[in-house]
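Written out below as structure tokens is the structure these notes cover.
Here the complex is missing a single protein chain, while all its other protein chains stay put.
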Amino acid sequence: MSSIRSYIRANGMTSLLEVKDLVIKFALRTGEVTATNGVSFTLEKGERLGLVGESGAGKSVTGFSIINLISKPGYIASGEVNFLGEDLARVSDERIRSIRGNRISMIFQDPMMTLNPVLTIGTQMTETLHQHNPQMSKAEARAIALDKLRKVYIPSPEKRLGQYPHEFSGGMRQRIIIAIALLTDPELIIADEPTTALDVTIQAEIMELLMELCETEDMGLILITHDLAVVAQVTQNIAVMYAGSVVEKGPTAQVVADPQHPYTQGLIAALPQSSGHGERLNQIPGMMPTLKNIPPGCSFNPRCPHVMEVCKQQVPSLRSGKNSNLAACHLYPPEKDNPSAR
Amino acid sequence: MTDALLSVKNLYKHFDISGGLLDQISFSAGRLHRRRTLVKAVNNISFDLQAGETFSVVGESGCGKSTLGRTIMGLYPPNAGEIHYSGNRIDNLDHKRLLPYRKKMQMVFQDPYASLNPRKTIRQALEAPLRYHNPNLSNSEVKDRIDEVMIQVGSDPQWISRMPHEFSGGQRQRISIARALVVDPDFIVADEPISALDVSIQAQILNLMMDLQQQRNLAYLFVAHDLSVVEHLSDRVGVMYLGSMCELSEAGILFENPRHPYTQALMSAIPKLEGGPSEHIRLKGEVPTPINLPSGCVFHGRCPYANARCTAENPQLLSLEDGRQVACHGVEEGRF
Partner (left out) sequence: MNRLDKFRQSFLWYSFKRDKVAIACLLVLLILVLTAIFAPLIAPYNPYDPEMIDIMNSEIPPAWEAEGGTEFLLGTDSQGRDMLSTMIYGMRISIIIGLGAVALQAVLGVLIGLFAGYHGGRLDAFFMRAADVQLSFSYLMVAIFMSAILQAVVGVAKFGEIAIPFLVLVIGLSQWPQYARTVRASVLAERKKEYVEAARVAGFTSSRIILDQIFPNTLSPILVLSTIQVANAVMSEAALSFLGLGMPIDRPSLGSLINSGFELIFSGAWWITALPGLLLVILVLSINMLGDFLRDVFNPKLYKG
């Protein structure tokens, strides 16, 4: 992966998405809290990236911030979100609206939140198309909608266009959401826990579909989830988040097989698949701090089995571990020259 | 068979969702009909559970696994069938005569945010069932019992006067388990007890449940959809589909070599950490509604091996030589 990156850099091509030192804060009545603290990652064209973490790690907020959808009292305090060289954290509302839902689409956990229950699927799809291209004729819009429904393998799409969201099962609804996300041929899809509400057999189908579409349509995918196993199946790269920071990132297979950060190690060891039948699981003691009381130094230090004195004072930067994974951990010597890039 | 702690025999649970009389009446072919709409959530389920054993019921949403657990707990009256607890039939008992069994059978729920009353302190939540079942306990005995279970579930007895909203999801789930344990049960129905929790907290709660099982010789009926968790802690597993039990076996045997076509599809869909994208068995169509159950085998519409017999005749659980039970005509006939 890194060789592709250096090739791309050397040839002056811009990455699809480059998030740099993103700091998101929430102004609450009890004071200001930091939801993400300097998150950085890069996504190339057609790349699939998994953003993994437990609830409250800041992974959803990071996803929302890419398309500037953080609702008050949250705001982007500093950092950049470069989408094909354009900093989305700084552009006008009008500009972001022309990108959001058009060149960057989003898929959420609950399809019923996105679908309007009183409009047919066809109406919702053609209206989305009209919003981004008012000149498009009805027949054209319908043809595109049908095409996208076929792409997500909805049987008899002509009939389905005239139906309402409640006439579909949960898995079918999520397929329709994906079809709607595809309507404008986006370059990037952000999927926030897209299968958490679904059964395993349906989850497997949706994930397979997402992967296939990313490949055939050359789309980038940011998959936000708590489920390491799902990320391991679908993505090429992983960024693991803990208490608002990326603590480890690297190629998926390598992060899963040989994690470098103690949190990632603990997370993988805690999965039932990692222990023998009936054995005690390796548990990480304690729980993730809330945003209000993140400890000084490394945010993981109170739960870390390898904690040292320096961990309680200094926030570790991302650095190479024993393999090419980057881990924010004092166990490894820091890289002086280029701490946050990869 | 008589030494089983819990024995469920041919249990049925149907829900009437037809609403009021006016909603039920329909007019067709020149006549008025009264039509009832039944959700056939649990159909002809039988199994035994030994003391100290973990029996897991797995299946996808809507397969009736939660209804099964709740029916056994007496939260829903069964429509047919029998439930025996240590040899005594309990499904036909009235409120008073059921009370002694309430102490022995307890339940842990899925949502730690809804399973504790938001207006009651932890002390109230734990004391109420203890005093209700043991009216003769003195105040100091009650306090000792509560301190003991709080320590056992890994919570600080000092927290007892706090309200539920002051705790995290994992802590609440510990307190829910403490509430179940405080009356000293032998059997706990755990309805998706970890699916609302984060991964690192899931491991803590699973360890706690396994420790408690060893200390107290608890039997668990573990209702779950997460197959890797089920594989890890179950002694035996029952796979449910659309209200019916399709395969029932020891966990090791089942996960090694599933025989029922539905079990095979379910197992193949489990995302694995390593080895990249895996081939999973694609099922055609979708789960039918439990209102109009398919004729014959409930799975025949989606089964790759279904034939004429499967559409007509409902397969019964059949014991194989490795001890497992499978409800499948194809397995019986050796077709695959």
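All chains are identified by letter, namely A and B, in their written order; residue positions are counted from 1 within each chain.
Assume contacts are C-beta pairs under 8 Å (C-beta built on N, C-alpha and C of every residue); 3 or more make two chains touch, one makes a residue touch a chain.
Everything numeric in this text was worked out from a predicted model, so none of it was measured.
Here is the thing to keep in mind: the chain we left out touches B in the whole complex. From the set B:99, B:151, B:291 or B:318, the residue in touch with the chain omitted from the display is B:99, counting the whole complex. For the chain left out of this panel, the touching residue among B:13, B:40, B:70 or B:145 is B:70.
The hidden chain makes contact, of the residues B:56, B:115 or B:249, with B:115. Taking the complete complex into account, B:183 is the one of B:57, B:149, B:183 or B:197 that touches the chain left out. Residues of subunit B that touch the chain left out of view are 20, 70, 73-75, 95, 98-99, 102-103, 105-107, 109-111, 114-120, 128-129, 132-133, 176, 179, 183.
Here is the rule we go by: only the chains that are shown with their structure count from here on.
Rounded to whole angstrom, the centroid-to-centroid distance between subunit A and subunit B, based on C-alpha atoms, equals 33 Å.
Partner subunit B is touched in their complex by these residues of subunit A: 54-55, 169, 171-172, 199-205, 207-208, 211, 226-230, 232-234, 253, 256-257, 266-268, 270-275, 277-278, 280-285, 287-288.
Remark: subunit B residues 60-61, 168, 170, 198-204, 206-207, 210-211, 225, 227-229, 231-233, 251-252, 265-266, 268-274, 276-278, 280, 282-283, 286-287 touch subunit A in the complex.
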